[in-house]
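Following: one structure in structure tokens, then a few remarks.
With one protein chain held back, the other chains of the complex are shown just where they sit.
And now, chain A:
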Amino acid sequence: MMPTGTVLLRAQGLSVGYDRPLLQGLDLQLVAGRVTTLLGPNGAGKSTVLRALTEPRLRLAGQLWQAPGLRLGHLAQAAEGQAELPLCGRELLALTGASADGLPPWLADCLDARLDRLSGGQLQYLRFWSIAAAPFDVLCLDEPGNNLDARGLAALRAWLHTPPAGQAVVLVTHDDSLVDAARQSVIRIPS
């Protein structure tokens, strides 16, 4: 893990998209121990920005600098691939090297259940934890509050309020309570 305050990733004038730019001229700096929130309407390109950090084909222009050996974790918005898969929670965490220490008690009891037998909220928090508690330097969290109930959202807010010191977090959300919890750096993306 990097010391708090270390710049881990810097983007200047970044344009992202597929065959044409969805978003142009984005400046972004991710710092260890800080949460950067991307806000904007649906279709503005927020999720594409997160994907573009790991997929060069989505970067159409601009410059991206990453700290040497940087490990990027990415929680995608949609939970796909868990249906009809014989995989339990404990195995999911092991796949990313995430520790179960610190999991909320209501989820720690579900670690031996198959993922497709969990509720939508339990699965979402476990997916989030499998990225958040893994040895990544930068965490790209795309709508981590999806499907979470009040208890899950409270746990997520607490985590965002004091994220791990050595990790930089970039958050995409429409949930105001998460924005407030993570209000350290906010980038507003126009439609």
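In this section, contacts are C-beta pairs under 8 Å (C-beta built on N, C-alpha and C of every residue); 3 or more make two chains touch, one makes a residue touch a chain; residues count from 1.
The criterion applied here is as follows: contacts and distances are computed from a predicted model.
J.: Unshown chain, UniProt name, "Mechanosensitive ion channel family protein", "Metal ABC transporter permease", "NADH-quinone oxidoreductase subunit K" or "ATP-binding cassette domain-containing protein"?
T.: Looking only at the record, the undisplayed chain corresponds to "Metal ABC transporter permease".
J.: So which of A:Val16, A:Leu92, A:Ala155 or A:Ala181 would be touching the chain we can't see?
T.: That would be A:Leu92, which touches the missing chain.
J.: Out of A:Arg114, A:His161 or A:His174, which residue would touch the omitted chain in the full complex?
T.: Reading the full complex, the residue touching the unseen chain is A:Arg114.
J.: Please identify which residue in A:Leu75, A:Ala132, A:Leu153 or A:Ala168 touches the non-displayed chain.
T.: Selected residue, touching the omitted chain: A:Leu75.
J.: Give me the chain A residues in contact with the hidden chain, please.
T.: That gives, for chain A, the contact residues 51, 54, 73-76, 80-82, 84-88, 90-92, 94-96, 112-120, 127, 130-131, 140.
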